[in-house]
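Working notes for the structure below.
With one protein chain held back, the other chains of the complex are shown just where they sit.
Showing chain A:
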């Protein structure tokens, strides 16, 4: 029996392919194979002999079957390995292209700002970009011929001959949205209004179109101190720092009184802005308490309601936060610029995950 075992295990180990293995299987454990024949002989044996030989033969059969299966898998693996070797590819070749678009910094920063103010309970108001001069000026306490009007470098729309209305303007600021929002909603109100604004100015640091975001909060007892807190919270959230320091400086805007320009404590290191530290002060926005005349023009009683308004340049915020040097490039659509300064479609600013990556 040991011979038999030896013979077949050697044969199995030496089998070169599946056909040879099958021949061995038939010869060894097939119906008429040597092991089967031996098993048939069991009937002729004495019960004692049978008790010894039976288990031995069964064990031999199992052993041969296991060896066959193992050899079969080994042969299969070897064949697969051979095949896989021939299937070599140069994986250093480039991958198939996947499109990757970008979001413009103006859109991204607008979403960042609205996300912060939404959390503070401000909704988003809108208004037209071709605006009546009443909404853009008169209602904002800038009467015709007032020197303040000259400071806006206003674009005027053409008027047909015979049309005696004052010409419409391209809105010079987002402030007319204050008027429209208050006329529509009355008080109390908390809105911000982002959008395009226009001034006839084009040089190193000015473009004839840029973006502002207006803020307006009117209630019974809102003060300038509330304005300062709101802007501090905004700056802290927007620049994603733990501390900010703002400085209010008296200034003049016809539509607010008192008015203040707001500076942010910062430092410049290698052209990068660091907010909340350093000895520099950078002007970032204009603000103030809404002028009673503006409230009146908007149908809100200034004896009952008061509040603040502010206007921030969105493009400027983007330049400061993301270190973008040149305003004019914002509107040039240079593909290299769009890719370099743009944001991924999935970079949706949230309060939960943060505004930027």
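Things worth noting here:
Going forward, a contact is a pair of C-beta atoms (placed from the backbone, for glycine too) under 8 Å apart; a residue touches a chain by one contact, two chains touch by 3 or more; residues count from 1.
Methods note: contacts and distances are computed from a predicted model.
Considering only "Acyl-CoA dehydrogenase", "Phenylalanine--tRNA ligase beta subunit", "DNA replication and repair protein RecF" or "ABC-2 type transport system ATP-binding protein", the record for the omitted chain gives "Phenylalanine--tRNA ligase beta subunit", by its UniProt protein name. Only one residue from A:132, A:172, A:212 or A:298 touches the chain missing from this view: A:132. Contact with the chain not shown here comes from a single listed residue; of A:1, A:225 or A:241, that residue is A:225.
Residue in contact with the omitted chain (choice from A:16, A:94, A:271 or A:325): A:94. Touching the missing chain, out of A:71, A:168 or A:265, is residue A:168. Annotation: of A:36, A:183 or A:338, A:338 touches the absent chain (contact as defined above).
Interface with the hidden chain, as seen from chain A, comprises residues 93-94, 96-104, 106-107, 111, 114, 118-124, 126-132, 135, 144-148, 150-151, 155-160, 167-168, 170, 188, 190, 196, 198, 200-202, 208-209, 217, 219, 221-226, 228-232, 246-252, 254, 257-261, 289, 291-293, 306, 330-336, 338-339, 342-346, 348.
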